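What follows is a single structure, and I will ask about it in a moment.
Left out: one protein chain. Kept in place: all the others.
Showing chain A:
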Amino acid sequence: MANVTSTATMDKPAMNPYEAHEWKHPTVVAGVTWKNPVGTASGTFQYAAVRWFYDVSQLGTVCTKGVSPVPWEGNPGVRTAEGPGSNINAVGLQNPGVDHYLVDDLPKLKAAGATVISNVAGHCDDDYAQVVEKLADSPADMLEINVSCPNVSHGGMSVGADPDALYRLISRLRELTDKPMIVKLTPNVTDITLPARAAVEAGADALSLINTVVGMRIDVRTGRPIIDHVTGGVSGPAVLPIGLARVWQVRTALPEVPIIGIGGIDSGEKALEYLYAGANAVEVGAAALFDPIAPLRVARELDDLLDDRPELAAKLAAGRTWR
C-alpha cells in the first residue's frame, strides 16, 4: 500500500518533544498567563491516564473533565462511533464528583506544576452553583462553565443554546467566585454570537468554543444507531472549519473578549489558524484520542511557528489578539 501516512513522522521537522524546552511565546487569557497558547480540551484529559505519557506542566493549561456536585455515571452501553475524520462521543459527563476532584485530580495537577482550568458541569443552575462555590477557594487557576454538552438530558447544551437562560446562570455564578470564568459555547445554534454576548454581559471573563457538534452514525447491518444514546458529539479533524468560523464570528461581534479556540486542532499550523481567526489561545481535544502526546506536540510546533510571526506573538503576550 503506497502513501501510508504516519502522524508521528508526517511533515514534521525532527523534534524531540520530551527534551527540556524554554517556551518562547506565552499568551494571556483573562489575566492568567499561559506559558504557551495550547491547553487540553475538557473531556479528553484524565491526569491518571496522561501522566504516563508526558509532563503536563509543559502545556499552557490543562482543562479537566467536567465535574458535577455528585458523582455521575454517564451514559450506558456503546458511547462512541467513528465519523469521517472524526470521533463521536456520548459519555454523558461521567465523573466522580467535585468532592473527589478537590482531593484527587486538582491537587495532583497543581503539585505537578500544571496551570489548571476546572470544567464545571450541571443538570440545573443549582448544580453549577454548588460546584462553583466549592471551586471558588480551590487552587484552580480558571473555571470553565460547560453549558454546551450535547449528551445530557438537562443542563449542558440546553442552557448554552438559550441566551436568556445562559445570562441568568452566568450572572448567578459570577456572584460566587472571583476566579476567571470561561463559558464554553456550543456550535449547535443558528447564531453563536447571541449566547456569546449573553455570557459576556452576565460577567464571563472569557469564552471557549466550540464544544462538539451533534451527530450520529447508523450500523447498516442492523439499521440501528451505533451509539446507544443515538446522537453524540462530533470532534476531531472534521470539525476544524466549523470551529474556525465560530471563533471568527464571535471575534467579529465581540472584539475585546478573550477567546479559547477549540475544534479539530492536531498540529501547530491548525492552532495558528485559530490565532489568526482571533483566538487568544487554543485547546487540543480529540487529537489526544489519536495520540496521547498530541497536545504537547501541537504546543512545540506552535512555539516554533510563532518565531516567524513576531507581530502575532507580541499581541498574544500582551493579552491581545490578531484581529
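The definition used in the following text is that a contact is a pair of C-beta atoms (placed from the backbone, for glycine too) under 8 Å apart; a residue touches a chain by one contact, two chains touch by 3 or more; residues count from 1.
Convention: contacts and distances are computed from a predicted model.
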Inset, instruction - Report the protein name recorded by UniProt for the chain absent from the figure; options are "2-polyprenylphenol hydroxylase", "Serine-protein kinase RsbW", "Peptide ABC transporter substrate-binding protein" or "Ferredoxin". - result: "2-polyprenylphenol hydroxylase"
Inset, instruction - Can you work out which residue in A:16, A:190 or A:222 touches the chain that's missing from view? - result: A:16
Inset, instruction - Identify the residue among A:60, A:215 or A:237 that touches the chain left out of the display. - result: A:237
Legend entry - Which residue of A:27, A:61 or A:87 touches the chain not shown here: A:87
Legend entry - Interface with the undisplayed chain - residues on chain A: 1, 3-9, 14, 16-19, 43-46, 48-50, 52-54, 65, 73-74, 76, 78-82, 84-87, 89, 91, 94, 226, 236-237, 286, 288-293
